[in-house]
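This is the structure, below, for whatever I ask next.
The other protein chains are all here in position, but one chain of the complex has been omitted.
And then subunit A:
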């Protein structure tokens, strides 16, 4: 019984799926949000920053960081006294980097001398609609051993964690999680590269067809 709680990352349900390529007519997940971090490598007086910079909030008892927003790219940054920063809300990797630079520039205008070190995308969120309803219970039953979790009393979506193994140089790839809903809409989260998004979706998409169901054929909602 203890074994059924362990996820066997190496076992595949079906050997063919290991080599199944992403088909061109398959739906493509659309990226929605990028989360990135950067290190400005300079100590910041948050109280001073919250008085000098524009479009900032600072509630020290709630969060030990200044919350700054810019309009283009429309993003929110959390800036810490250590000089480390989190940037949320960009729609692409390039925009995330640009936004981080703009936030750093805002800090610079307040009298600091920020650098721009260690910029890294930490998380990518994407969404996709497979276009058909999915029987989550059946899906969970079949793939529970490889990471599918479905507890409708807790959350209406099925979460399916994908383990992508390693890169060519041996470094570990991210482990994106897919949230699959009965409607056929899916959220991919936890990926660190856009390729990870596509690959993790590509692994799960073919598995869904066995659990496809069409509810009311006269219904006009998709």
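One rule holds for everything that comes next: a residue touches a chain if its C-beta (ideal position, glycine included) is under 8 Å from a C-beta of that chain, and two chains touch if they have at least 3 such contacts; residues count from 1.
FYI, contacts and distances are computed from a predicted model.
Student: Just by its UniProt name, which of "Cell division cycle associated 4", "Myotubularin-related protein 12", "Pyrroline-5-carboxylate reductase" or "Transcription initiation factor IIA subunit 2" is the chain not shown in this complex?
Tutor: The missing chain's protein name, per its UniProt entry, is "Transcription initiation factor IIA subunit 2".
Student: If the hidden chain were put back, which of A:35, A:56 or A:180 would touch it?
Tutor: The single option touching the absent chain is A:56.
Student: Any idea which of A:22, A:47, A:105 or A:209 touches the chain not displayed?
Tutor: In the complete complex, the chain left out is touched by residue A:47.
Student: Given the full complex, what residues of subunit A touch the hidden partner chain?
Tutor: These residues of subunit A touch the chain that is not shown: 47, 50-51, 54-59.
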